[in-house]
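Missing here is one protein chain; the remaining ones are kept as they sit in the complex.
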Amino acid sequence: MPEHESHVFDVVVIGAGGAGLRAAIEASAAGARTAIVCKSLLGKAHTVMAEGGVAAALGNVWPEDNWMVHFRDTMRGGKMLNNWRMAQLHAQEAPDRVLELEEWGAVFDRTPDGRILQRDFGGHRYARLAHVGDRTGLELLRTCQQRAVSLGIEVFMECKILHLLKDSSGAVSGAVGFWRESGKPVVFGAKSVVLASGGVGKTWKFTSNSWEGTGDGHALALWAGADMIDMECVQFHPTGMVWPPSARGILVTEGVRGDGGVLRNRDGERFMFNYIPEFYAKETADSIEEADQWYDNKKDFRRPPELLPRDEVARSINSEVKGGRGSPHGGVFLDIASRRTPEYIKRRLPSMYHQFKELADVDITKEPMEIGPTCHYIMGGIRVDADTAATTVPGLYAAGEVAGGMHGANRLGGNSLSDLLVFGRRAGQYAAEHALGMPGDVLVDSGQVQEVMQEALAPFGRETGENPYAVHHELQETMQSLVGIIRTESELLEAKDKLADLDERAAAVGVEGHRQFNPGWHLALDLQSMLAVAHCTTLSAIERKESRGGHTRDDYPASDPELGKVNMVTRLAGTTVTVTPEPLPVMPDELKTLFEEGH
Amino acid sequence: MATSADQTGPEAASTATADVASGASGTPTVTLRLWRGDDTGGSFNDYTVDNLGGEVVLDVVHRVQAEQAPDLAVRWNCKAGKCGSCSAEVNGRPRLMCMTRMSTLDTTQPITVSPLRANPVIRDLVTDVSYNFAVARRIPAFHPGPRDADGTYRMAQVDADRVQEFRKCIECFLCQNVCHVVRDHEENKPHFAGPRFFARLAELEMHPLDTLDRRDLASRELGIGYCNITKCCTEVCPEGIHITDNAIIPMKERVVDARYDPIAWLGRKILRRPAPTPASSTASLSPAGKAHETISTQPRTPAGG
Partner (left out) sequence: MTVVEQTQGAPRPTPVRIGGARGGPPLSTVLRKDNWRLQPTLTALGLLGFIGYSVWAALRNGDFYAGNVGRDYLSPLYSPCLTHSCTTAGYVWGGWSWWRVSPAWLILAFPGAFRTTCYYYRKAYYRSFWLSPPGCAVPDAGSTGTGRRSRYTGETRFPLLLQNLHRYTWYFAVVFAGILTWDAIASFRFTNGVGVAVGTLLFVVNAIFIWAYTLGCHACRHLCGGNLKRMSEAPVRHWFWKNISSQLNAHHQLFAWCSLFSIIATDLYTYLVASGAIHDPRLF
């Protein structure tokens, strides 16, 4: 009777980035029949974009390093909003995960004595990032991919999941999706489902994320009844490329500023001197002369204001642009050309030189770069149990960027790759355990499948409906300008109204053509996920009346110790998203002492 | 302007070419000649859009998609030359669309963008790359020896260097597409792994920790002898990997050691060197030449079901 293709597995992993592959490897090794379902081809996931490295306290370069230091750095960086247990497990298990990669064929850069080399990174006390040049993410992904292939794990490529299926007890029983290639439905029966679908960046206009970052996993979980936490904590990197359009959002490393690059507005003014906050005034230079001397003499002079924390710099860029002093394409200028010799720039920043040359045809040794904040990473996500990665829905697990809690309000560089490995493995392990402990067959409700597909195909019936590209554009504009890096109550409320409006428009979009590989149709479906994310983020942002990490409120510029003790939990009540502050898990006293030693 | 794949006749192309020079507003325009169609046929259709400057081919394709042909199928992910999804042939040359700047092309003429020719077309610019995933399954995985006493592996950077060159591969499969062994002689697909996988074999062979011997496999089952070292793979590799010089030729030389060199053979007999474990392929081959045959068990449905 069923007209659709169906497959049954013990564990179905949605997403084939680092976390998804690691989960599948673990589940398969535990003896569960495992499948990976991914929206793109295998090996194309956004993990390849990670450059810096995997943070793990291996202690190869600094023997003093250990998991407690890493744990403390992570919690500090996350403004203590992290789930302490996740941060602890992460710091403890990361070294093993890295060594394991090596056993699967990864080739990290080496120390002179042949061990894994580690590099320094912002927020990490010791050189801690295992790396391979500036393509560590690719190495991690390829290694996991090759491992998964050698284990014979089934991979369903270019298949988008539309909905999770649940059985009568409320537990997850599978998922329904369609082949992007043919537009035909496919049903997966599964005893456990692992969500590892990555980020949400495509909801914003300027983003470093690829088209896949549409928050599918967040939305699937939300619709299935799972809790989301801290969706307002989105990391905006202050320096992303804004021009040309081809490169919009691509990161410009902080190293440019560290090596002498300065920010200028349209009039050529080094505007950062106008934005030094009281809090940092003691350690920041207040004259150009002083700032310029710091590069050579870091002891006797104070830091230039260009090197203030990410949120401060992003905020200042934002006000310059809003004040009409921005660059022609809505950013500001990052100028190193007038300050350093071409040889110096090429030697210190080879990849940046190359990136601007290749993508923008800009010679950064001759011209300033145009940059602006870009949406980079979401710290919030699905609420999970720290040890098992289980969500609040039975049988549903989540790992990687889609899961929340690990990074608190702000993520340290290098911690995301280790997050993928540590919690990917845990999700796979416990998903397999759950599945293998469940006797009997998987039951799938055909009625649900029919319903989901019908809804998915609806845009074809609306020939005169709005173009999904237009709605997406509008959504990105809304989120960028109203729920961007700096937020205020009035704008957030305005965004909330606009989103309600966009909901209606998204529900009425029409697509032309056929079902085979039709990007317009795919976007129409992705829009639903992005809107779900947008709602969660906006609501939580309204509720968190303080500034903390990635969440900056103009109307509440300071952080509120009381709000630092709660997660903003968003969940679906009927068809609307609600937000509730709920207390964070409490850190045990022996870990608390780590923060009291005065480091 | 052509907006749907049904408009595949020659008229569709000619109507749009009428004014290439500039649009109504005076901004310069550019014409993309895009392949539309599926495995049963298709044609080039012209789309004229503004030439905004500072763009790459993928941007312009996206603009065509957003403004004129929302159902135009194209694969892409990172738009930064890191994922290897957006492979296509721009003016007949295999390229990453996201790394081909418009300013490097002659925009006074229509720019052709066509799908990778070595693969069956699924739709428009999207092709069926399953051949590559099927080959990937046939390469025996990395197989390290035991760890050192302290639970780690040691390897020197000089040894890592050689391997790391191949691990830069972003699996864009441009090399697999340009290689005439399969591009022009499709019947070789079942017994030819292709340059990307010769690089993978070389990477494993040269890996200081690996213990398997894949030379016989490379020669007997993966068809390294079919390569006539004409270097097109190296020419198109966006990562600048010296596939032919650093992977294929060294592998050919290793295969000579293992199979063809009489002195090396004699030497092995006399010195009784212990041979490394020969690896065997994880999937079997099927005979060549039949239409629509199955090589492996890649779990995907065929295009169009």
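Just so it is clear, A and B label the chains in written order, and each chain counts residues from 1 on its own.
Simple rule for what comes next: a residue touches a chain if its C-beta (ideal position, glycine included) is under 8 Å from a C-beta of that chain, and two chains touch if they have at least 3 such contacts.
Please read these numbers as outputs of a predicted model, since none were measured by experiment.
Here one chain is not drawn; of B:T31, B:S87 or B:T112, the residue touching it is B:T112.
Taking the complete complex into account, B:R254 is the one of B:K82, B:R200 or B:R254 that touches the chain left out.
Per the touch definition above, the residue from B:A199, B:C227 or B:A279 contacting the chain not shown is B:C227.
Touching residues on subunit B toward the chain that is not drawn are 35, 37-42, 44, 89, 91-94, 106, 109, 112, 114-115, 117, 119-121, 127-128, 130-131, 134, 155-156, 158-159, 162, 178, 180-181, 183-190, 205-208, 210, 223, 225-232, 235-236, 245, 249-250, 252-257, 259-261, 288-302.
Going forward, only the chains that are shown with their structure count from here on.
Centroid to centroid, with C-alpha atoms defining each point, subunit A and subunit B lie 29 Å apart.
For subunit A in complex with subunit B, the residues that touch the partner chain are 5, 35, 40-46, 48-49, 99, 102-105, 107-110, 112-116, 132-133, 135, 138-139, 142, 146-147, 149-150, 154-158, 179, 181-182, 184, 186, 210-212, 243-247, 250, 358-361, 467-469, 511-514, 516-521. Those residues of subunit B lying in contact with subunit A across their complex are 3-5, 38, 52-56, 58-59, 65-66, 70-85, 98-99, 101, 103, 122-124, 126, 129, 133, 136-137, 140-142, 144, 147, 151-157, 160, 163-164, 167-171, 204, 207, 210, 282, 298-301, 303-305.
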